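Here the complex is missing one protein chain, while the rest keep their positions.
To keep things simple, chains are lettered A and B as they appear, and every chain counts its residues starting from 1.
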Amino acid sequence: MSSNIEKLKKKFGAAIIDSHSFRGDDTIIIKKYSVLDVCRFLKEENDLDFNFMMDLTVVDYLNQKGHNERFEVVYHFYSLNHNHRIRVKAPVSEKDCTIDSIVPLWIGANWFEREAYDMYGIKFNNHPDLRRILLYEEFEGYPLRKDYPITKRQPLIGPKN
Amino acid sequence: MGIEKSLGDNIILTSLNDVVNWGRKYSFFLYPFITACCGMEFMSVAGPRYDIDRFGAALPRFSPRQADLMMVVGTISHKQAPILVKVYNQMTEPKWVMAYGVCTVSGGFYDNYATVQGIDTIIPVDVYIPGCPPRPEMVLDGLIKLQKKVQGEKFSDYPKGPSPVSKTGV
Partner (left out) sequence: MTDLTENLHSEHMVLNMGPSHPATHGTVEFLVTLDGETIVNMDVEIGYLHRGFEKQCENGTWSQAFPYTDRLNYNSAILNNVGYALAVEKMMDVKIPDRCKYIRVITSELARMTDHYTNIGAGALELGGFSAFLYFVEARELLWDLLEKVCGARLTSNYIRIGGVKNDLPPNFKEDVKSAFIKCRDLYNDVDKLLTKNRIFLDRMRDVGGITSDEAIAYGFTGPCLRACGVEYDVRKAHPYLIYDQIDFEIPTGTTGDNFDRYLVRMEELNQSMRIVEQCLDKMPKGPVNTDDPIVRLPAKDHVYTKMEALIDHFIVVTEGIKPPKGEVYFPVEGGNGEVGFYLVSDGSGKPVKCRVRPPCFAITQAMPRLCIGSLLADIIPTFDQINLIGGECDR
């Protein structure tokens, strides 16, 4: 068990659902209400010092066994001084597709959260400017969800092919 | 040029036609509507090795009012499509369109929710150049074919009018 995961388990025992280190990547799965607290601890604790928010994305586990909630928001963090990485995952259900935004901690998370909203429909609480980024406003639906057919086009101009 | 329509087809007008077409085909002003990877090959085509200047088509004019050959270089997504049609309608006649790269010809291998499956669904196209990206020699071949097409045009072909597509959802 990695020492970073142990520190997190000591501090946030109840909020951590699971953890693993598949192929050497430290991963913890937390409850979504504790996202801001865990991320703040990761950023400000001296031994952890995760100052890079590298990536923020969502995985859709529709029809997959072993997952209670449909979506999982995945964060990847990196620490420049200690040269270690961690992955934080927070399950989000389809009925209540909201989670807290981490823009107050890392301003670079702004566009990543907009993209997660655009592609999957996850709403981020307290996001400064939540609107579509890669697709146009008239687009209906969330294309990266597994139940959106790949060839369903919504053209703005021209024939519906 | 409007009066030549009323004068009919005679030897003076056909010779004038030939001279005008000769002038047009050897002096294209490009509007490179560059979006994606084919743009890198376009930079090569305009570069010193595969020089497009030899064919008279050297100078890009980045204003549609001043250009006559629009090269649509790279994938057109549905978000970009209204802009393409607007720029095409802003160009003054005579104008030609070259579909550069297989994404513009038929959507390429991006058969999904985001890509226009061929720009000829939204604007009329004169020359199609397949390839992903096409080699510069293919582009020059396409340009020569376009020059042959321009040489065969008549005055009665123009004006063609704006692109006949309309907004969907109506």
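What we mean here is this: contacts are C-beta pairs under 8 Å (C-beta built on N, C-alpha and C of every residue); 3 or more make two chains touch, one makes a residue touch a chain.
Only a predicted model underlies this, so the values are computations on that prediction, with no experimental measurement involved.
Novice: Thinking of the whole complex, not just what is shown, which of B:Gly74, B:Pro94, B:Gly118 or B:Gly142 touches the missing chain?
Specialist: Reading the full complex, the residue touching the unseen chain is B:Gly74.
Novice: For chain B, which residues touch the unseen chain?
Specialist: 32-37, 39-41, 43-44, 47-49, 60, 62, 74-75, 77, 79-80, 83-84, 87, 109-110, 112-115, 132-133, 135
Novice: Please output the residues of chain A touching the missing chain, sorted low to high.
Specialist: The list for chain A reads 22-23, 25, 27, 51-55, 57, 59-61, 64, 74, 76, 80, 83, 85, 87, 106-108, 110-112, 115, 119, 132-136, 143-144, 150.
In this text, only the chains that are shown with their structure count from here on.
Novice: Go ahead and note the Å separation of the Cα centroids belonging to chain A and chain B.
Specialist: Spacing between the chain centres: roughly 44 Å.
Novice: If we count contacts the way the header does, which residues on chain A are in touch with chain B in the complex?
Specialist: Going through chain A, the ones touching chain B are 135-136, 143, 148, 150-161.
Novice: With touch defined as at the start, can you tell me which chain B residues reach chain A in the complex?
Specialist: 78-79, 81-82, 85, 111-114, 116-117, 121-122, 165-168
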